[in-house]
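The complex appears here minus one protein chain, its other protein chains still in place.
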Amino acid sequence: MLGEGIIKGMAETARNFFGSYHDADRMTTVQFPEDRIPAKENARNFPFLVFDGEDPAKGLRCVACQICEKECPPKCIYIVKDTVKKPDYIGKLQFQPRVFDIDVSVCMSCQICVEVCPFEAIKMDTDYEFGTADRFGGLLLNKQRLAKPNTYYRKIHATEAAEVDERLAAEKAKAEAKAKADAEAKARAAATAAAAKATPTPVVSPTAPAIAPAPAK
Amino acid sequence: MIADVLNGILLMLWRVVSDQPAPLAALLPALPEALRPVVSAVLCVSPIIGVFATLFALTTLMERKGLGRIQNRLGPNRVGPFGILQPAADGLKMLTKEDIIPRSADKLVHFLAPVALAVPTLLAYAVLPYGRNLVPLDLDAGLLFFFAVGASTELAIFMAGWSSHNKYSLLGAMRAIAQMISYEIPLILSAVTVVMIAGSLSPAHIVARQDGFIWGWVPHWYVLTPWGFVGFLIFTTASLAESNRSPFDLPEAESELIAGHLTEYSGFKYALFFLAEYLGMFAISGLGVTLFLGGWQAPLPGLDWVPSYLWFFSKLILMVFIFIWIRGTVPRLRVDQLLNLAWKFLLPLALINLFTAAIWHFTAVWQFPGALLLRWLLSAVMIGGAYVVLGRALSPRKKVSLRTYRYAT
Amino acid sequence: MQLHHYLIFSALLFAVGLAGALTRRNGILVLVGIELMLNAANLNFIAFWRFSADPQAMQGILFVLFSIAIAAAEAAVGLALIISIYRHYKTTNLEEMNSLQG
Partner (left out) sequence: MQIPFAIIAALTIVAGIAAMSLRKLVHCALCLALVFAGLAAMYLQLGAQFVGFAQILVYIGAVAILVVFAILLTNSSSSLLPTVRSRSWVFGLVVAVLVFATLVKVILASSTVAGRSLPENPLPTVKDLGTQMMTYYILPLEVMGLLLTAATIGAVIIAMQEKKPVEPLKPGSAGAPPTHP
């Protein structure tokens, strides 16, 4: 029958109209600056740099390998390598970025930089309030503004961060175990060498030279 | 002299407020002869512009808040308490924007189009009776005047669409004209039923004919007769289309035509179009109130002491609210559906309604018991039968079935 | 205000319409010129009615009303003809529609 659907629809909208006055659960929106909808765990907006510990200058995971800079589709990342190396979380000496800029007015939130980073150093942020009066300087984020602690990362993407931390811890444990094993081997080699010195027949272990430069790679 | 004029003004205001006849007669004799026509014109025109501009501001706010509530949102609530200053903010924004004229536009016609739209829209207000003795121009052929100025807005829309030199504008204007011409016919036919029964083309006289109550409490409005009810529905549908309101807002369908004939307009000219659109909606709602809802007549016998213009405006706002409600409910039509509805459904229904009104009129002499019931039944069978048959013819023949996909499961 | 003012005005409008109908080469504008001439004639009817001794006799008004109706029908049919001619010849220029010329 013609018009039936219109009447049904009008009844539905009337229900919405009156219901929205006494039933707060119906409301689909929140009053933004005062109330916010908490960010969903998989929300992503622009990338940020993760650092461990307290000091961003010391704990930055980024090693300035520049893979993300090359892979970035809109080319919004700009990196300059520092000449000074610093030890990473395992203790290896690594390069570090002197300049790391992201132009968020160009960034398209594709997450490719996160996918390609081998060091878990760049992650997606959920922050979206970048409003500024200065559209050139204000939207070009530098290393200081990009660096955020690992605790922040754990807060915004709990599951993902736990996974990453676990992996890093495992790697670190492996590296430590290896270092310990190396140290032991070295100690053993030293002991053997000492013993060899003591004993008249010096037997040169074939493995000793290979183990000796263990810390470096 | 000055005391006379002041006294006259006060007396005039008192006469307006208290529904007494000839308010202007209280003031005019105190003025010099040469000034009288000017003063009486200004006194007629300025309240109309003031009241309806205020109503326009209120309606934009009411519309946005109402639509928000219909969609379970709050609507605008930032500017002023509960957002009541939102229209002022909108107006300021509109007026401070840059006025852009496209380089290839026909400059003169582009400039004249909003004026040519706003002037007839405002003229239409001249013949509506706002209260018991408040009709600016009681023309003998007032209804014809209303439809004549209503018809001349089509050319203004064409001017806007053609002069912009933009395909979206031209398409939107063409759609608007096709739509307005198609829906003018059911609109006028549904008004003609009222003219036929009331025996006059003067809106004031039509309102006067709807005076009194049946059985002491049912108002003698035309909407409470079978033909009047159907006529009112046809009139409302057609007036939705005439004022380009949703669901008949195809001329400015954003998803296909950007904004139709408004695409190339900005700033003050756009504001004028916007204003004219809403003023047109008020005018046509006011005509609907006048023709079918008893104009300024009170709905119940004991309420005569309320000033009559308050009844008129509350009915007008009720109509506008129904327009907003429909806008919040019904999705936009396709062009073929739009024209089919006008020509294959509303037009035959309006003609049958005209016959029904004639039968209702001539059976009024029946005096036997149950005559009223029989008349109602007769009318209901005539109109209801036509409604069912026409509605079935209009509905799509093909049964809609669940869509199946070949390669996706 | 006298009758001959209206009559001269309507004669001028008639002459403008006639000149347009005779000088333009576009079919639509020729029709427009004919409309102008019809309107000028209508004005004559109204003027004579108004200045007659007895305006209660409404022949003038009724004649104009019927003439307006006829003019509407004429415009509809004439423009339909022009559109159908345009479909055939792809032009509205009257001077090119000469296939019936000897």
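For clarity, chains are labelled A, B and C in written order, and residue numbers in each chain start from 1.
The definition used in the following text is that a contact is a pair of C-beta atoms (placed from the backbone, for glycine too) under 8 Å apart; a residue touches a chain by one contact, two chains touch by 3 or more.
Keep in mind the model is a prediction, meaning the values are calculated, not measured.
Within the whole complex, touches from the chain that is not shown fall on B, C. Checked against the full complex, the candidates B:40, B:200 or B:337 give a single residue touching the omitted chain, namely B:200. Within the complete assembly, residues 109, 139-141, 144-145, 147-149, 151-152, 154-155, 158-159, 162, 170, 174, 177, 181, 184, 199-201 of subunit B touch the chain that is not shown. Seen across the whole complex, the unshown chain contacts subunit C at 1-9, 11-26, 28-29, 31-33, 35-36, 39, 42-43, 46-47, 49-56, 58, 61-62, 64-66, 68-77, 79-84, 86-90, 92-99.
Assume only the chains that are shown with their structure count from here on.
Interchain contacts give a graph that is no line, ring or star and is not complete, per the touch definition above. Of all the chains, the one whose CA centre sits at the greatest distance from that of subunit B is A.
Computed from the mean C-alpha positions, the centre of subunit A lies at a distance of 82 Å from the centre of subunit C.
With centres set at the average Cα position, the gap from subunit A to subunit B is 61 Å.
Mean C-alpha positions place subunit B and subunit C at a centre distance of 34 Å.
Of all residues in subunit B, only 66, 69-74, 325-326, 328-330, 345, 387-388, 390-392, 394-395 touch subunit A in the complex they form. Only residues 1-3, 6, 9-10, 12-14, 16-17, 19-21, 26-29, 31 of subunit A touch subunit B when the two sit together in their complex.
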